[in-house]
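Take this structure, written in structure tokens, and hold onto it; I'll ask about it next.
In this view, the complex is presented without one of its protein chains, the others remaining in place.
Letters A and B mark the chains in the order given here, with residues in each chain numbered from 1 onward.
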Amino acid sequence: MLRVLLSPFRNTSGLARWILVAGLVITGIFVVCAIFAPWIAPYGFAQTGEHGRFPKMAPPSATHWLGTNDQFFDILSRIIWGARTEITVVLLSVIIAVVVGMPLGLFSGFIGGWVDRLLVFVMDALYAFPSLLLAIVFAFLLRGPLGGGTVAAALSLTAIYIPQYFRVVRSTTVSAREATYVEAARAIGAKNRTVMGRYLFGNVIQSVPVIGTLNAADAISTLAALGFIGLGIQPTDASEWGYDLSRALDDAQSGIWWTTLFPGLAIVLLVTGLTLVGEGLNETVNPALRKRRIRKVRLPSRASSALVEERS
Amino acid sequence: MASSAAIARGGQPVVDARDLRIWYGSERGPVKAVDEVSFDLAKGEILGLVGESGCGKSTLGRGLLGLLPPGTAMDGALLFEGEDLLSVPRKQMLARRGAELGMIFQEPLTRLNPLMRISQHFEETLRTHEKGISKDEVRERALRVLRVMGIPPTRYRSYPHEFSGGMRQRLMIALALVLRPSFVVADEPTTALDVLVEAQIIRILHDLRREFETSLLLITHNLGIVAEACDRVAVMYAGKIVELGDAREVFARPKHPYTRELLRSTISLRTTGLNYIPGAPPDLVEPPPACHFHPRCPDAMQICATKAPLEQTEASGTKVQCWAADLAAGRVELGDDERAPLVREEISVADEA
Partner (left out) sequence: MELDDLEVHYQLSSGLLGRLFGLGTSTVKAVDGVNISLRKGEVLGVVGESGSGKTTLGRALLGLAPATGGSITYRDKDGAAHDVASMRGAGLRRLRTDVQMVFQDPHAALNPTMTIETAVGHPLRIHGLAKGEQLHRRVASALERVGLSPAEQFLGKYPSDLSGGQKQRAVIARAIILDPDVLVADEPVSMLDMSVRAKILELMLELKRELGLTYVYITHDLATAKFFCDRIAIMYLGRVVEIGPTAEIFSEPRHPYTRALLQAIPEPDPDRMVPRDLPRGEIADAAVPPLGCHFHPRCPAAVANCGWESRDLRVLLEQHWTRTDPEVYEDEKALVGDLDHLDEPALEARLGDGGTAERVHRILDEIRAENPDEPTWHGVEALDEQADGLHVRFRPGEDPGLRRAGGVEVACVLYPPEGGAGGAGAGGNGGGVPPNSGQ
């Protein structure tokens, strides 16, 4: 299983490999920030002062490398803690989406019939909605019962990504289901459960890592958008880049650039990093994009030409 | 067998290949798909090229037409009607392909555009090479060649999927021939077809020379087809042609052990016992040294593993590359230790094809 999951990584070469590596490096930096936030960040994400209050909207300086914003927060700390928030939420939502969407797709593709048609209809309907709109709806609905924390945010995102996994896994299942080895599985007496679990599963998850990373990239920007609108995570619950951006909207006019630049840059970088990882993987998983490495060959001069001259 | 063996052997051969090499790159090193192959083909002659999978025959077929993937290196001499094709610039090759050099592929459905009618296929083919040809003339020539193939004119405006497998292959042949190329390569044209349809197609290919005077290189792994339809046969193994001669002669009196073993392991209606060749066709990156066949050869001698045999011509006209054959014909003198049978390792199932 691990071999199957890791094979796309190992098969990369050339440009695809560079893309993948670049993406991994960028994403890696943010992941490190996320994990080690308490130790890396100079201050807490909701900390407004240390020995006395922090200056408000102070430019970058020795004590505040990236400056402070209008809520007296240190921007660098907000960025680092924000990484934790983003990654946590996105990880949570992608995982839940996979755990729900994939088995549904597998089941639907395998069973066929009216169950399949119904599920496809539902999923297509969900998919047809603009994702941000749907996220907003869900965030709004979940705000009541769950408050404004990371879990609520994650769940709002989950719903919009389930259809993607469903569709891809379902279509791969539908084509894999006709393979000879599936028929062979039936021939040896395997129950449907077994066929789905042992025979189809491994062959169908090939594309999931790619979608997962591209999903994650999209999730980051959607989460930030939610935060921007104000439906995301509250600043006191956790640090969120989108929210910080929304607060800093008017600052640019006053010549205060650090409150918008850094959160914005963080969003852009993380999304780019994840996208690069996804595209790099895509090159290998999707054979249509893969170009055969052209190796030049030089023919050696003929050593034995003298001997083989006798011919008709 | 038709008297084609006598056809135009005296005239200039249509295709004359000498010491062709086609290598392409891989992670482990150059793959020597075609390694110093020579043959010639007279006008109206059918040459069968047989070998198992992985022997390089398809590569050779494509190489002759210049259809190799990028990064492949090819050298040697390939004379087509006297002119060396290897020194012809790509643009010119494009013009000649189709008009003078034709190709028939294995899977007809995948080679025909499902969105184009047959008439449009013909129009495209003819217009590419003869610009300014009128629609009526296209139709006339197309119908003429379709007639030869047994495809009725009522189907001229049908789509490819409306034809059955055998008809599609005839269609492919018709498209290949409408420009009257003098040389056609047919790469496994009947492998995907049923026995009865295969027989029909082979008959059509066999009669081609009567209608069109085409020289045909028929690539296949099916020895039976070669025996029935070809004038001469070339047996290919690990990138080399190990035996080349008149089809009747080669089948009745094979000189190379591989040819012999291949014939023996072919299951036909007359088969009484099961024979097979142990082991698998060799890796083309690092084939066995000297004679490539020696690990699997029942007649292998010590010399076969150390020195590569040279191509010699038998009395019957067959060309063969084999020490055992040379010895049997008295063409060479070998010392006792050279003649000693080669001790080989037992080939286990782990190495089989």
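To be clear about the criterion, contacts are C-beta pairs under 8 Å (C-beta built on N, C-alpha and C of every residue); 3 or more make two chains touch, one makes a residue touch a chain.
Quick caveat: nothing in here was measured; it's all calculated off a predicted structure.
Between the chain not shown and the residues B:65, B:242 or B:277, the one that touches is B:277.
Within the set B:143, B:285 or B:327, the residue that contacts the chain not displayed is B:143. Annotation: of B:180, B:221 or B:344, B:221 touches the absent chain (contact as defined above). Take chain B: the residues that touch the chain left off the picture are 1, 52-53, 140, 143-144, 146-147, 150-155, 164-167, 194-200, 202-203, 206, 221-229, 247-252, 261-263, 265-271, 274-277, 280-281, 348-350, 352-353.
One chain is missing from the display, and on chain A it is touched by residues 1, 4, 179-181, 183-191, 194, 198-199, 202-203.
Everything below uses one rule, namely that only the chains that are shown with their structure count from here on.
Centre-to-centre, using mean CA coordinates, chain A is 51 Å away from chain B. Those residues of chain A that touch chain B in the shared complex are 292, 294-299, 302, 304-305, 307-308, 310-312. If you check the complex, the residues on chain B that touch chain A are 18-19, 21, 23-27, 30, 36, 38, 40, 69-73, 75, 308, 310-311, 313, 319.
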